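A single protein chain has been omitted; all remaining protein chains appear in their positions.
After this line comes chain A, so read on.
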Amino acid sequence: MQPVRIHNLQKSYGGIQALRGITFDVQEGELFGLIGPDGAGKTTLFRIITTLLKPDSGEASVLGKDVVDEYNAIRSSIGYMPGQFALYQDLSVRENMNFFASVFGTTLEQNYELVAPIYRQLEPFENRLAGALSGGMKQKLALSCALIHKPALLVLDEPTTGVDAVSRKEFWQMLHRLKAKGITILVSTPYMDEAKQCDRIALMQNGGILSIESPSAVTRQFDRQVWSVRAGSKYRLIQFLRGYEHAESVQPFGESIHYIDYRAGFDPADFKQMLERNGFQGVQVQQVAPGIEDVFIRLMEQEETYE
């Protein structure tokens, strides 16, 4: 049985379509990621999966139960961590933990072993009020609270947003440990670099799914060469390349620019000379392996041209 089955799901707010026909399944024990910019519809999708919203049309079942008719059965067996997980700021770490454990009909002691890797880091601050914790600590406490009742499915809405790089890394390590225990995890993130950590990722944009692949398949499928271009003035280079007749895609990427050319017989040496003729200095052109971000941006651009 697939823990999450979604077929042609649609949802609108007012006149705006938040989800336009989404279909995907999540396999048992899978770490499934939803990647997409703000406003892509990730939170709406998660709220339908967690029975907090009703879809306008289409079907969604979680752990074999329908999200509309059998919402009560779903609610007690999933763990959910909303985008802004509100711990009770005026309760201590331990009190928050005990509260969520009791509400879900268990105790911290009973499932301690499950949350231990995370919660052990919080134990020194057990009596501190949750409001006084750092951002990363808050996320860890929130994850512990969402996990305490040993859910069969864990739904995490942007758990690493607003968390520092070290904590983000720790957080993903924790997700892998949970996955090893057989918990199915559905996670969303706006960070492309986190996508590599998932078993499969769905790229979302404007309420639709652009592709569902494993991270390596996503980049392997990419049929274009990506060139990393550097020159003295990055801003002027972008302006110039966007007006260049053979350019298919020009995207700033950290210090450099990721450039894709239309032509089949693209010659980097010619290209470099051409740039130097146009007054750029210190030009470097290097081929790079396409990343998920390159794929995503290209898919987004294609989507826009189709529309």
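Just so we're on the same page, a residue touches a chain if its C-beta (ideal position, glycine included) is under 8 Å from a C-beta of that chain, and two chains touch if they have at least 3 such contacts; residues count from 1.
Just so it is clear, contacts and distances are computed from a predicted model.
Novice: Tell me the UniProt name of the left-out chain, picking from "ABC transporter ATP-binding protein", "ABC-2 type transport system permease protein", "Cytochrome c oxidase subunit 2" or "Molybdopterin synthase catalytic subunit".
Specialist: "ABC-2 type transport system permease protein"
Novice: Of A:Met1, A:Ile16, A:Ala86 or A:Val166, which one is in contact with the hidden chain?
Specialist: Looking across A:Met1, A:Ile16, A:Ala86 or A:Val166, the contact with the absent chain belongs to A:Ala86.
Novice: Considering the complete complex, identify which of A:Glu28, A:Glu95, A:Asp199 or A:Glu301 is in touch with the unshown chain.
Specialist: Spelled out, the listed residue whose C-beta touches the missing chain is A:Glu95.
Novice: In the full complex, which bits of chain A touch the chain not displayed? Write them out.
Specialist: So the residues of chain A touching the unseen chain are 47, 50-54, 71, 75-76, 78, 80, 82-86, 88, 90-91, 95, 98-100, 102-105.
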